[in-house]
Every structure is written in structure tokens, then in C-alpha cells.
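Take a look at this one; I'll ask things after.
On to chain A.
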Amino acid sequence: MTNFYIRWGGVCIVAIVLIVLTYNHYRDNLASLAPQQVKQEAPAGEVRVLGMVQGGTLETRAAGEATFSLLGESVSLPVHYEGPPPDNLRELKILVLIGTWTADTQVFEARDIGIVPNYGFIAGAYLLGLLPLALLLFAMTRRVSLLYEEIKASKLYEEE
Partner candidate 1 sequence: MISFNVIRWIVWKDFVTELRSRETISSMVFFALIVILIFSFSFSMDQQAAREVIAGIMWVAFAFTGIIGLGKSFSTELQNDCLEALQMVPEAKGAIYLGKVAANFAFMFVVEILLFPMFVILFNLEVVEEISLLLLVFFLATVGLSAIGTLFSALTVQIRAREVMLPILLLPLVVPVMIAAVEATKGALNGDPPALYEQWLELLAIYDVVFTVVSFWMFEFVMDS
Partner candidate 2 sequence: MIACHGIGKSYGHFQVLHDVNLAIAEGECFALFGPNGSVKTTLLKILATLERPSTGHFEMLGMHGLKDREAIRANLMFLAHGTHLYDELNARENLAFALALRGHHPTDRDMKRALDRVAIGAFADMKVRHYSAGMKKRLALAKTMLAKPNVLLLDEPFTALDTAGTEILREYVRERLSDNGTVLLSTHDYDKTRPIAGRAGILQHGALQETAIEELKSDDLV
Partner candidate 3 sequence: MTIHRVIRKVQRFEGWFGGGAALCLIAGLYVGLIGSPPDYYQGEVVRIMYIHVPLAHTSLLGYTVLAVGSLWYLWKRDPIVDNMCQAVAALSAVFTALALGTGMIWGKPTWDTWWTWDARLTSFTVLLLILIGYLMLRTFVDDPEKEARYGAILAIVGFVDLPIIHFSVEWWRTLHQPQSISMRGVSISSGLLVPLLLMSVGMSLLFSYMLMVRTQLLYLDRLLHAKKGRLLSQFHLSKSDS
């Protein structure tokens, strides 16, 4: 039984480490900000901003260059986009922009447009896929250990 708990303790530690790693990766690289957060916090370096292209503000110059306003809940953010030809750049569309915030010109310099992420679904799928299996395996191994102990204690196994 001691071995059993040591093994499962190890599994739990590995699971926690994996979850922490994934969460850190998400926070550092994948989490997106709202336009108002960008204006207030003025983050340095590359960030992801989630918002909707405001109606009537989209101006396309050459292929791969555009300016528009990205609307958050209340604030809108002027954006200058320069990058690969934006297939899915339309007005009133919800987008994720990847780029840097220039505090002096108050313009967001976007270099790429991403698809709106659905991390909730991913997390849900992985939890649904792995958690029941882990619980089932835990219950089964525990029962096997108990049965084994019981057989050992009852001295029944010797006559086989």
C-alpha cells in the first residue's frame, strides 16, 4: 500500500507540474488583452489584443497594409496593420491582433492577425479526456492492492 501511495503521489506531482507549465505558457504567450487594458497598461513588447473591427473605420491601402480601429468594451484602439494579406479582415469581425503598442503615437502596430482562440474548449476537452481515466485508474489500482492484501491476509493463496 505504501508503494501505491508513493506512485500516485508522483503522478499527482507530474500532473500539477504539467498544469502549471501549461498555464504559464498560456499567460505568457497566448493570453490576449482587451483594448482598454492596452491603453491603460501600455505593455512593452509583443502582445495579443482581442477586439472587434469598428464599423466604418477600415481603410485598406495596399494588399497587406490597413488601418482601422479595434473596439473593446468601451475604448477603441487605432491600429496600423502591416503583414501577410489579411483574408479575414472585415468590418464588425472579432479578431486577435499580434503586435506592439507604440505609446508615443498611440497606435497599435499589428504584424499578424490570429483566429479568436477557444482555450476553454481545449481545456475542457483535455480535462474530460484525462481526468476520468486518472480517477478510474486510481480506483482500480487501489482495489487491486486491497484485494491482494486481503488474499495475503486470509492465507488462502497457499493452497493453489
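How these were chosen: all candidates are chains of the complex that A comes from, given by their letters.
Rule of thumb we're sticking to: contacts are C-beta pairs under 8 Å (C-beta built on N, C-alpha and C of every residue); 3 or more make two chains touch, one makes a residue touch a chain; residues count from 1.
Being a predicted model, the structure only gives us computed values, none of them experimental.
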{"item": "Selected partner (touches chain A in the complex), from 1, 2 or 3", "value": "3"}
{"item": "Complex contact set, residues of chain A against candidate 3", "value": "11, 14, 18, 21-22, 25, 30, 114-119, 121-122, 124-126, 128-130, 132-133, 136-137, 140-141, 143-144, 147-148, 150-152, 154, 156-158, 160"}
